[in-house]
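This is the structure I have questions about; it appears just below.
Every protein chain of the complex appears in place save one, which is left out.
On to chain A.
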Amino acid sequence: MEINKKILMPSKETRQERFGRTLSFISISAIVVLVALILYFIISKGISTFTDNHVNLWDFISRQDWSPSTIGKDGKPEVGALPMIVTSFSVTFLSALLATPFAIAAGIYMTVIGPKKSRGFLQTVIELLVGIPSVVYGFIGLTIIVPIVRTLFGGTGFGILSATLVLFVMVLPTITSLTVDSLNAVPKHLSEASLALGATRWQTIYKVILRSATPGILTAIIFGMARAFGEALAVQMVIGNAILMPKNLITPSSTLTSQLTTGIGNTVMGTLGNNALWSLALVLLLMSLFFNILVKLIGKRGKF
């Protein structure tokens, strides 16, 4: 009887497991609900510009005038987001382009050629750079980079160039640390095989290590771009915040994010001015989705 009862009753371990499982299920559900709500909110708000205010979607992504709160010449409000889209992409690509060679060089130094001691030192520096809040980067950009750009290239100093330089410093640690991870993941026996075939150290680095790590490095670059694309505060401080089509790298302009932070306090919920900002947020959301999918695709193709 005793034994029977013991076997049929759930043991302490079983009860613990059930409890743990319930707890994690509740947490996961909460997260899923939260994400779903955020998505719903952004999407419904973002498309109301087009459904409620009847702005033409094509006008939104192709026109260059942005003043959603006032009536334009043709009797309709101007909701052309092209300048911000162009500026956002420009600062993103330029900063990633600039940071990638540095990140790869630093990554190779830290994983293959550098002495053990300096590897740890560089690791610490990178972690430090990641931890600095964006407003600090923006402030440094404002007090150092903007004046330098102004002296060297003229103009106000605000614009894509300054934003690119600030973002360069901000995405460099992201790209570097992920590049280091992917270089470290290249098995040592591949380098040995290459050297045993008579390759030099540089040939081995270039033709085996970098080539094997390429999917990981691409992923690193995309994460860096996602960070650059989404950065608001630091960019806002150095970009100039003029909603104009950028003519060159040193005229003031505006990114999607900087316009969002600038404008969101000055508009009233439910008006077109506010809805149009939500549409900008929707573009940001779609882009980060796109970056994510890209990372997944690359991850699937490059496995050892």
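Going forward, a residue touches a chain if its C-beta (ideal position, glycine included) is under 8 Å from a C-beta of that chain, and two chains touch if they have at least 3 such contacts; residues count from 1.
To be clear about the criterion, contacts and distances are computed from a predicted model.
Taken from the listed names "Cell division protein FtsX", "2-oxoglutarate ferredoxin oxidoreductase subunit alpha", "Phosphate ABC transporter ATPase" or "histidine kinase", the protein name that UniProt assigns to the chain not shown is "Phosphate ABC transporter ATPase".
Checked against the full complex, the candidates A:199, A:264 or A:295 give a single residue touching the omitted chain, namely A:199.
One of A:212, A:259 or A:275 touches the chain omitted from the figure, and that residue is A:212. Residues of chain A in contact with the chain left out of this view: 187, 189-190, 192-200, 203, 207-208, 211-212, 302, 304.
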